[in-house]
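For this view, one protein chain was removed and the others were kept in their places.
And then chain A:
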Amino acid sequence: MTMATAKLSAHDKKDLDKFTKFLAMKAIQIIVQARLGEKIKTKSKAFSSGADWFNLAVKDMPEVVNESKKVLHGQLPTVGNPICVEISLRTVDGDAMVLEYWYLGVTDECDSNTRVTYTVYNRMGIMLKSLLTTTRVTPAYKLSRRQGSDSYVVCYRLFFGEPNLQCLGDGHQTKKVGGVGTPVGNLNLTLAYRTKMTLTPQKCEKETMLVKDMKDDHFKPDCSPKRTPKPCLTGYHCESRGNVADEIAEALSQCEDCNTLFSTSPNADVAMAHATQHHQHLQDDRGTWPQNDCIEKQQSFSKLRKIGAFVQGGDLQTETTDFILPENAFNSLLQHDDAAIRNRNGELYAKQPDRTGGVDDERSHQCEDDHGLHKSAYDLQSVAEDYVMVDLKAPFAVPDASNELTTFIRECQAAPTLASFNDPQGTPELEDLKLQLDAFELNADVFDDFVNTLQQVEG
């Protein structure tokens, strides 16, 4: 392997690392997007843009890009340390079940004759096509299409390290999705998936126990190996917001442009290398999308909100709050609880499904509101409450008592409103009743006469 590395020029090594990084990023996107529960459609383009890595139109969801960057953090998969995507199912009752592990690893074997610029890049594209195809035919795909906030959601978690296949239960299967030989080791993408779908949370009891025994501050927020699983749909809601999200996704993708120029001749690698370097220089000089700018652009997401063409002026936030009903009976308790946890952990890491800070928190709320899932103002409030409640179940968070409280409040909030409240005209039954009473009143004399006749007959 060392010899192979020595054979690889510095430029090829740099390219290979870049390709591997984007292979991992795109693979994560493909896997998470396949578990959104939505059908995917992207357009073919005769001319590729710099953002279309591996000549495939795979859109980037900003939330997933963020999460991937946090986990990858400049690190690439190595022998014995693959990058792993865990797909799990979580029910509204809090039960969880791991459905799949997708892991991209490296083996010791290597293919020293493979050309990095052309062959490896193309084979990575084929591997991603196989990934796109395979993600649709596993049992978890069907489950993800049937997910819903009232039954269960499909979540994802990214980490480095070997997956714990025991969590997939008896009879789990392993399939090789694809492989690419490179001069420094073969890249393999593997899938391990559950075949028995009966919900048995105790299967992962060991892991749960481990988490329970830990102190809240055992892991620092930034170096915790166990990241909280996040619903796949969270990122999608943000992504589907329209222009702003598209701009951000594009900006993120354009941070590093991909190769779109190839050679038909095996000897043209050197010339191609120069061309790529020149392209890189141009990109640097242009300085349109350096990394920091991308992050800043994303952080100012909440400020970029646009008001629709026919909406009357004014602050959207203020208008929304005007319609919200007065505070719920237990709202203050929840806020107090929230503050207590902040103080205890020093940071919101255990409560936040996304540890990117307050901006993301705000963004998540806005995303859900804007997506139009909940119509009434009461529900807008309820969505925000639900968001906090889900977080309270996080492994490092609070004792069970709070969970009981939140369950109780959830039940109260989930109770359907009476149909009569929604009908200002009154129900037809009430109308009929009124008419009947009027009719009886008018005919009161007739009824009296009838009663008198009966009395006379008896007499």
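Assume a contact is a pair of C-beta atoms (placed from the backbone, for glycine too) under 8 Å apart; a residue touches a chain by one contact, two chains touch by 3 or more; residues count from 1.
Please note the rule applied: contacts and distances are computed from a predicted model.
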Task: Missing subunit (named according to UniProt) among the choices "Ribosomal RNA-processing protein 43", "Autophagy-related protein 101", "SWI/SNF complex subunit SWI3A" or "GPI ethanolamine phosphate transferase 3, catalytic subunit" - done: "Autophagy-related protein 101"
Task: Touch with the omitted chain, as defined above, among A:Lys26, A:Arg90 or A:Arg123 - done: A:Arg123
- [ ] Kindly state which of the options A:Thr91, A:Thr107 or A:Thr133 is in contact with the chain not pictured.
- [x] A:Thr133
Task: Of A:Ser49, A:Thr78, A:Thr107 or A:Gln166, the residue in touch with the unshown chain - done: A:Ser49
TODO: Could you please point out the chain A residues that touch the chain left off the display?
DONE: 39-49, 52, 55-58, 118, 123, 126-127, 129-130, 132-134, 136-138, 141-142, 145, 175-179, 181, 260-265, 268, 271-272, 275
